[in-house]
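Please read the structure below before turning to the comments.
With one protein chain withheld, the remaining protein chains of the complex are depicted in position.
Then we have chain A:
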Amino acid sequence: MASHAGQLNTHPSDRRDAAVKVTDLHRSFNEAGGVLNGLDLEIAPGEFVALLGRSGSGKSTLLRSLAGLDRGVAGTGRIEVPEKVSVVFQDSRLLPWKRILDNVVLGLRAGDAEERGRQALAEVGLAGREKAWPHELSGGEQQRAALARSLVRDPELLLADEPFGALDALTRIRMHTLLRKLCEVHEPAVLLVTHDVDEAIVLADRVIVLDGGVVRHDARVEIDGRRSQADPVFARLRSQLLNELGVEDDHDSAPRHVARAAS
């Protein structure tokens, strides 16, 4: 993904063939105030954008509006998205009464749907689990099946709403590697909603911070090659983003102080 970053460094308004183009988007759930207040956003084809923001900053609202799932929510603005959009939810949302392969190819109308489903499952490392029931899979495997289901449709845009939020830390790291690999192969534009600053930096070409219903911060991740937390560029970006989110980045030193004081 990092190789894309160089090509896409031009200013957003210079490109006409953006995968996603959101203009002056307003959304509100009640009279009191809007969740999105005139948000503008562009995502280039194949670009991986991570969306950060505090709870209630409108991350999910934006994602759902791009997914076309915000029927009945008041608002104005203009949203242009590609025809083929896939959504990955925080829960894997596999139908419990369908076997994994049937879940992956659900609604897929290609003649070779089953074969493509098998390939997609093999791609996420679930070859041989086609006939398993969803509940027989671990949380990470379920989420991998959900990834297979979204990628088997060859999406031009992949919307992911905290897809790894419910996984344990170790599984999450494995999923990061997998997702980066899959995105390099399929090259969809990605909008990933997350709470996790590290996850955003590890995965994305661009990190966006949402606050007060608009894009407050838009940072390109300029790290070539392996993205390690030990990298000073990584650390600088991390504390910068945490700062934008209103969090002091002293969380590593604080517990040690407390421990020493207690002893």
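Here, contacts are C-beta pairs under 8 Å (C-beta built on N, C-alpha and C of every residue); 3 or more make two chains touch, one makes a residue touch a chain; residues count from 1.
Keep in mind that, in the parts below, contacts and distances are computed from a predicted model.
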item: Protein name as given in UniProt for the chain not displayed, "Tryptophan synthase beta chain", "ABC transporter permease", "Ferredoxin-NADP reductase" or "MoxR family ATPase"; value: "ABC transporter permease"
item: Given A:S86, A:Q142 or A:T194, the one touching the chain that is not displayed; value: A:S86
item: Residues in chain A touching the chain absent from view; value: 67-69, 85-87, 89, 91, 93, 95-98, 106-107, 133, 135-136, 149, 153
